[in-house]
Each structure stands twice: as structure tokens, then as C-alpha cells.
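Missing here is one protein chain; the remaining ones are kept as they sit in the complex.
Chain IDs A and B follow the sequence of writing; residue 1 opens each chain.
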Amino acid sequence: MAVAEATPTDLDILARKERSPLQESIRRLLHHRVAVASMCFLALVVAVYVFADNSLFAFLTGKPPQPLIAPYRYDGANFVAVNVPPGSRAVSTKGEDLFFLLGTDYLGRDVLSRTLYGTRVSLSVAIAAATVSMLVGLVYGTISGYVGGRTDNIMMRIVDFLYGFPFLIMVILLQTYFKALARQGSSSSTPILTLLVGAAGLAVYFGGASGLTRELDSRHASLVQQLFWAQIGLGVLHLVLGYFAGESLPQVVYTSLLVLIGLAHLGLLALFVYHGIVQKHAARSSRTLFFVGEGLFVVALLLLGVRINVVGGILAVNKKMGGMLLLFIAIGLINWIGMSRLARGQVLSYKQKEFVEAAHSVGASDIRIIGRHLVPNIIGPLIVQETLAIPGYIFTEAFLSFIGLGVDSPTPSWGIMISECYPAIRTYPWQTVAPAAALTLTTLAFNFLGDGLRDALDPRLKE
Amino acid sequence: MATTLLEVKGLETRFFTQDGVVKAVNGISYTLNESETLAIVGESGCGKSVGVMSLMRLIPEPPGKITGGEAMFLGRDLLKMNKEAIRQVRGKEIAMIFQDPMTSLNPVLTIARQITEALELHMGMDHRQATDRAVELLEMVNIPEAAGRINDYPHQFSGGMRQRVMIAMALSCMPQILIADEPTTALDVTIQAQIVELVKRLRDELGMAIIWITHDLGVVAGLAERVVVMYAGFIVEEALVKDLYGSPGHPYTLGLLGSLPRVDMIRNERLTSIEGMPPDLIALPEGCPFAARCTFVLDRCLRDNPPLLSVAPGHKVACWVDVETGREK
Partner (left out) sequence: MTKYIVRRTLWFLPVLFAVTLFTFVLMRAIPGGPFSYAGDKSLPPQVVANIEAKYHLDWPMWKQFASYLLGDDIVDRAAYEESLALKRRPSRGLIRGDLGPSFRYRGQTVNDIVATTLPTSAQLGLMAVALALVIGIPAGTIAALKQNSAIDYMATFSAVFFASIPSVVLSPILIYVFALRLNWFPVASWGTKPPYFLGFLPQLAHLNLTFLKHAALPVFALGTGMAAGIARLTRGSLLQVIREDYIRTARAKGLKERLIIVRHALKNSMIPVATILGPLIAAVVTGTFIVEQIFGINGMGKHFVQSIGNRDYPVIIGVTLIYSVLLVIGNLMVDITYAWLDPRIRYD
């Protein structure tokens, strides 16, 4: 093996080559004037995002948050100054002097304040959606590319299937549904579908587990059995909890227990993967059955939980967040498909590289190889892609808010502001201009930053 | 004395990159006679490709630039011709085949289209004539069932067959010079031998001159009459094949010959058995570029770069040292 014979100088050269690309990239990025300007602008936006009011510290004092950067509260209506143009002054009913740098809207709310508060929605959506799609895409794509073979085939089939799906329309429908639920309060969805999924999952799970116990040696087989019963036990616990949830358990307790159970599920699964049983000793069909069944089972449990209580919980949280939570999930789930394809492609191209094979040959575990060798190498293009996707998320939020399916009024989102004010654009243009400019500048900055990042990480494109 | 076809004098090519000026070719001079095969050998990155692509003016500009020298071809200087004139030379008088047949053919055009376009351009043929000629050419390079495959796309051919197609394309206009830039490096050993045999046969039939670039001194012996050895953008030795093998005059050539492939060697192992690495072309040392790796190195080598001087008829060496005695000449 070449590595074994490498001289110190060779290693030095290797090390230098390993380190320099990142520094090179940063250097190139800092030389990219437009990208640096965009970063500065976005830093400013983040500052506004954080310090629009003092809600960060307000929970310590227990008082309602007060505006910091924003001159007024976003929902502070002034009936003495409705639709006033930029630069107007007024005296409020309480006798305060008011000054509206960018004018007011049809309820006399300060356009500047609302625009500044609007960063909260747009940036939150951008960050949350980017995180969701990045995580889901990365995990899905990496597994697909790394495991390869039939698993890869099936996983990519699913992706291909979803690719043709009218996702945004689905999001619109889902949002319609959720909004209606939020209006109505309680849920009355039938548990039958969920029970079916759960039963099917349980059956498949059982099939996989029994297959595994037959194929594995006794020590591993007993591990599989323990895992299986542990999961079932968790499921029962889940159901019992769910039953009491509505009656005697406070919602917070129930929800946190639910989260604990979910974590326990994941932990058991991780234990299983860690022991390497899945990779080595059993037929692929049993393994696939086992995992698919496990997945369906857990999903069904979650759904049952959802039916019993969590819909209410989620809706409550969603309401607290001004309707943003569901947006996060919906928008994040639109884009993971592209990410997973990209991640898979990257993993495939790196899987054959020397350092991965070298790591294999010294017996590194799969998780270690993925975590230490693959992910750091493939993350660059994914980040670029994600940065370039952020304007899309912001657009989608604006779009959904515009058609009334975004955040709830009076939470200020740029999309809602435009949709409320554009019909009056002839008489009160400033009401539309401020959010429009904020929206455009922010997406512009993300686009320029993404371009800069791409050039910095892949110099071939520049020059 | 054979007539000279191409005379390169002091060719100098630079790349102006962000990190500095890459001195890829540093004043090389050589001649090519009619129906002669000249081999250019040297380690990877020593400027072989850049040297010949400069002749065809195929250097990407920017960052590349030919900064000096001349290349007289039939009384005209290739390096000073206008764009239109050099275009007339390309493909018609001087043709080129490249290292990697997998990427050198356009994947979205048929073989027919790619061969006939040069014929239509340079030979004034119409489409029918050109297609017929293309079939003949494919037969000439031993593509079975050429007529049936002419409308196939490159991905439908194997690597060796693609290189044959490249050769057919290059020879389509009966060029006077064929430049082959490592045409066999990307191919299997058996296919390599077939390609070499094919080129030999075609050379004897068509009588063109060849510049053959390679890493493989083993191939050179059976194919070329003269050899030019390059190092770090310089020519360090030029000799007839038998002289080069018989009495190599440059320590670098000695090293190359010492690293000739042996039976027990893994294929694809490149000529790297000389200790150390070639110098950075952005910051060339003041003296002889090979000094840092040379076993015969003298004080003088670190100060002055030796010129290429005749040591025997037709044999030139750029070295201060007499390698037989190990002393300064």
C-alpha cells in the first residue's frame, strides 16, 4: 500500500494540498467584492432580524417585547395616521409624537417597522427550510449513494417518482388544510389510514426481524429480537400515553415524553447500525424489510400520536409562531429531492477515491467514513446549492403569504404586506415599495453570495 | 539531406495565471524533415503538449500567450500568421490527434458529421463525396463495417476505435504533418500496440511527417528516427534514436532510460523513478533546471543554465557535464 511507504515529505505535500483548498476558497471569496458586499448586507439583515425588538431578552423580564431597531410595534395601529405618506408626523390619541419615515398602511401601522419585522418571517423561513432540506437531502442522498446496490435503486426510484409531483400545489393544499384546522381548532381525521400503515409496518417489521434472526448468528439474532421487542414496547407505551394525554396528562408532559420516545427509537436504531449487523451478516431482503417495516411502524406511531394530540400541539405552536411552523416544514420538504440527488452524486464520485478506500482498508467503520471522510468533502457544493436555493424559499413564503396561505395576520411578512397593499398602489405606492425593495434586496444578496461561493469553491467556472 | 518541413526556433510560451507566470515552454528549437518521425519525450508537465499546441496556435488565450520564437512551415511563420491563415493550415497541412479519445470526440454529433466537416471545408467536397470518403477513411483505419457505423455516435465505439476515428479524421485531408500527442496513453497495452502499428502503416503508405509525443521510450525505438527530450520547458537533448539509446548525453535521459518499463513493472506506472520532483514552472531556478535532481551536479550547474550544444553530428545535449566521465566538459 502506497500510504505505508510515504515519506515525511510526501505527507507534507499531501497535508498542504489537503488544507490549502479551503483557505484558497476563503481567500477567493474575500476577493469577490460583490459577495463580500452581500455578506455585509446579510449581516445587517440578521442584525435587524435579531434586534428588531428585544424579544430575545424579554422573556427574562417577563414583560412584552419592546421594539429596538424598529421604531414601533408591527401591529401598532394608529387611526390618526392612516395611509400617510413617507416622512409624515402625527400626534397619537395618547399625545405621543409619531414620525413615519416610510409612511403608514391602511391601519396606520408604520411601514418601516413592519418591513423590519418582516425579516423575521423571511429569514426564519429561509434558515429553517434550508436546514430541513439540507439535512433530509444529505442523509437520504448519502445513504443511497454509500450503500448502493438495490437500496440505492429503490431510494432513487422514490426520488424520481416524487420529482414529477406537483409539490408546490401539494403544499398549497396542505396549507389550506392546516389553515382550516387552525380555524376550526380540533381535528377529526380518521385514524383508519394510520392504523393500516401501522399494521402493515408492523407486519413487514416482523417479517424482516424474523428473517434476520434466522440468518444471523445467535448473539446478533438475540440483539435483533431485543431491539424488536424494545420497539414494540415503546409503541405500546406511546399508545398508553396517547390515551391518557387528552385526559389527565398536561400537554407539555405528553409532548416531551413523545420526544423522548422518538429519541429512544432513534437510539435503538443507531445501536443497531453501530453493531454493524445490517451491513455484514444478513440477506439484503431481510434487512430492507426490517428497515422499511421499522420506518412505517414508527411513522404510524407518530401519526397516531399526532391524531390524538400532537395536531393540537403543533397547531398551538404554529399559532404562537404566527403560522410559520407549518411553512417551515412544507417549504423545507419541497427542496430536499434536489439536495439528495446532488449528495448522492457527490458520494458516488468520492466513494472510489483513494482516501476512502484507504480508510476502508484500515478497517474504519462506515459511519466513521461517512462522517469523517465523505461529508466534509461533499458539503461544499451542497452549501452552494442551498445558498442558491434560499431565494426560492423566500419567494415561496412571499407567494404563499400573498395568496393567503402563509403566516397569519398581523404577523408582518413581505408577501402579506404586498398582497394587502398592491391594490392601492396607484394612491399609496410606498406601502408596496418598502416590502418589495426589502424582498428584492435580500434575495439579490443571497443570489450574489451563492454565486460568489460557487466561484470560490469551484475556480474552474471563473477565470 | 532531406528537405526541412518545419523549423521551430526559440519557441516560448507562457501562462499568465493568478499565481504567477507559468513558463511552460522556454525557447525550444528543433526541425522536422519530410516524412520523418520525430519523438518528443519527457515527464508529465514538461511542456510537450503546450509546445506542439503552440505551433497550431491552440493555446487557450488568455491565460496562455506565445511570447517568442518562430515556426517556419513551408516558408511561412505559423506563429505570425493571421487567424484566417492558421485556420487554413489546421487540419489541412498539419493535423493533430489527442491524448484522450474518450473526450476528444463530440458526443452529440455522428462520426460521419465529425469526419466530413473537415473534408467539406478543406477539400471542397460536397456532402455525398465527403461521406463516401469518410467510409474509405474508416476502412483505412480498420473499423469493421465502416459503412454501417458511420452514422453512429462516439459513445457507441470503444476507446481504441475512437482513437482510430480520431486518426481517420486527422488524416482525412492528407496533412503533411501529423502531430500525435500521447495518442496511446489512455488505452490498453494491446490496443496501444495496434494503434502504433496502424500509424506506422499509414505513415509508410501516405508519407507524412509525424511528431509523436510520448512518455514511453519503448514505443519510440520502433517508431521514430529522432528524439527530442524535454525537461521543464527546455530541450535537454536531441539525437537519433540509436545514438540516444547508445550514448545518452544528458543525466536526465540516463534517468529516463534507467526507468524503461520492465516486464515486472505495473502498467501505467509513469516515468518517475528519477528522485525528486520537476521544478515549479512559475519559479524556475537560475541554473540548470535539472540540477536539483542531478547526480552529477557541479557548482556551475547551479549558476548557469547550459545551452543546447552539438556533441556529435545530429546529437545535441544541454549539460555542463560529460556523463561518461562525470567531469565538466
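To be clear about the criterion, a contact is a pair of C-beta atoms (placed from the backbone, for glycine too) under 8 Å apart; a residue touches a chain by one contact, two chains touch by 3 or more.
Everything quoted here is computed from the prediction, not taken from an experiment.
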Residue among B:Pro107, B:Gly124 or B:Pro144 that touches the chain left out of view: B:Pro107
Touching residue (missing chain; options A:Leu138, A:Leu405 or A:Leu457): A:Leu405
Interface with the undisplayed chain - residues on chain A: 161, 163-170, 172-174, 176-177, 180-181, 184, 186-190, 391, 394-395, 398-399, 402-405, 415, 418-419, 422, 425-426, 429, 432, 436, 439-440, 443-444, 446-448, 451, 460-461
Missing-chain contacts mapped onto chain B: 56, 58, 60, 87-92, 95-96, 98, 100, 103-109, 117-118, 121-122, 153, 155, 166, 169
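Keep this in mind: only the chains that are shown with their structure count from here on.
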Mean-CA-position distance for chain B and chain A (Å): 54
